[in-house]
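For reference, the structure I am asking about is given below.
A single protein chain has been omitted from the complex, and every remaining protein chain is retained in its original position.
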Amino acid sequence: MNAELILFIVFALLALFASVMMVTRKNPVLSAVFLILNFFALAGLYLLLNAQFIAVVQIIVYAGAIMVLFLFVLMLLNQRSEEKILNGKKNLKIFAIIVSALVVFQLAYIIFYSKPSAGLAPELQKSVQAGTVEQIGHQLYTNYVLPFEAAGFLLLAATVGALILAKKKFE
Amino acid sequence: MNNIPIEYYLILSALMFAVGITGVLIRRNAIVVFMSIELMLNSANLSLVTFSSYLGNSIGQIFVFFVMTVAAAEAAVGLAIIIAIFRNKLNVNIDEINIFKW
Partner (left out) sequence: MSIMEIVVITLIKIVAILSVFLLSVAYSVYFERKIASWAQNRVGPNRVGWNGLLQPFADVFKLLLKEDIVPEASNKPLHTLAPFIALLVAFSTYAVIPFGPEVELFGYKINLVVADVNIGILYVLAFTSIAVYGITFAGWSSGSKYSLLGGIRSSAQMISYEVSMGFSVGGVILLAESLSPVKIVEAQHGWMWNAIIQPIGFITFLVSSFAETNRLPFDLPEAEPELVGGYHTEYSSMKFAGFFLAEYANMIISSALITTLYLGGWQNPLVDIFHIQGGWAVAMQVGAFMIKIALLLFFFIWVRWSLPRFRYDQLMNLGWKVMFPLALLNIIWVAVLIMVFKI
């Protein structure tokens, strides 16, 4: 056992625990709290993967902006919690479990069948290099400048759309 | 980094994705369904970052950056839609939001 593996296990268990709790909480605000915890665990995993920029952006954008928006809306609507998560629909529960089990099985099959670690020779140096702000910034403003601008337009459109939607009453 | 096989991260990502799917299927609160979708996006992000890091190539991380942009835009518009629906129906239960089915 080395420190890295222990850290991985801690963060992975935290992420899984938080995601399961997120789905099973009756109160939507508590769901949001556990989703935030999940995002923090993910940021820790990104740091383990040497993706420092993505780790920080994960916290700034997901935990610091998107989830605050969710919490804001949840607190503004201030609903009662659902009495029962499943609303008595037993078939749906069985269906959901079958579907997700199938997805896990399928993904696990692909992962183990294709043996991704076989031809892989990860180099620490290159991996650290790939995650730096310099590298990502350079790539974004040279090779990916068009998608970058498109993302900017997308955000502008989303801002305008959200304003219009939230301002007018539904006819 | 060499100590952890890449499969661990991928399996974790798959498990989180499955939890997200379960959330979308069993929850009736539109906002929680929305959060489950965010969880699925994040699990996909995890595999992208994993591959990017193990291949020593930043393309995956740039993709994650764009996914985050889209997620932010989606959250803004989606929550605005949910607020608009709530104003109209005083409810965000997706079983009762069936105004297209007259």
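First chain written, first letter: the chains are A and B, and each begins at residue 1.
The working rule: a residue touches a chain if its C-beta (ideal position, glycine included) is under 8 Å from a C-beta of that chain, and two chains touch if they have at least 3 such contacts.
Fair warning: this is a prediction, and the values are worked out from it, not measured in the lab.
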item	value
Neighbouring displayed chains - absent chain, whole complex	A
Which residue of A:I9, A:I60, A:L124 or A:A150 touches the chain not shown here	A:I60
Hidden partner chain, touching residue among A:I6, A:L120, A:V133 or A:I164	A:V133
Absent chain, residues of chain A that touch it	29-30, 33, 36, 52-53, 56-57, 59-60, 63-65, 68-69, 71-72, 75-76, 78, 132-133
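By definition in this document, only the chains that are shown with their structure count from here on.
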item	value
Distance between the centres, which are taken as Cα means, of chain B and chain A, whole angstrom	6
In the complex with chain A, residue positions of chain B that touch it	1-12, 14-23, 25-29, 31-32, 34-36, 38-39, 42, 45-46, 49-50, 52-59, 61-62, 64-66, 68-77, 79-88, 92, 95
Chain B contact footprint on chain A (complex, rising order)	2, 4-5, 8, 12, 15-16, 19-20, 22-23, 28, 31-32, 35, 38-39, 42, 45-46, 48-51, 53-54, 57-58, 61-62, 65-66, 69-70, 73-74, 76-77, 79, 82, 85-87, 92-93, 95-97, 99-101, 103-104, 107-108, 111-112, 116-117, 120, 122-127, 129-131, 135-136, 139-140, 144, 147, 151, 154-155, 157-159, 161-163, 165-166, 168-170
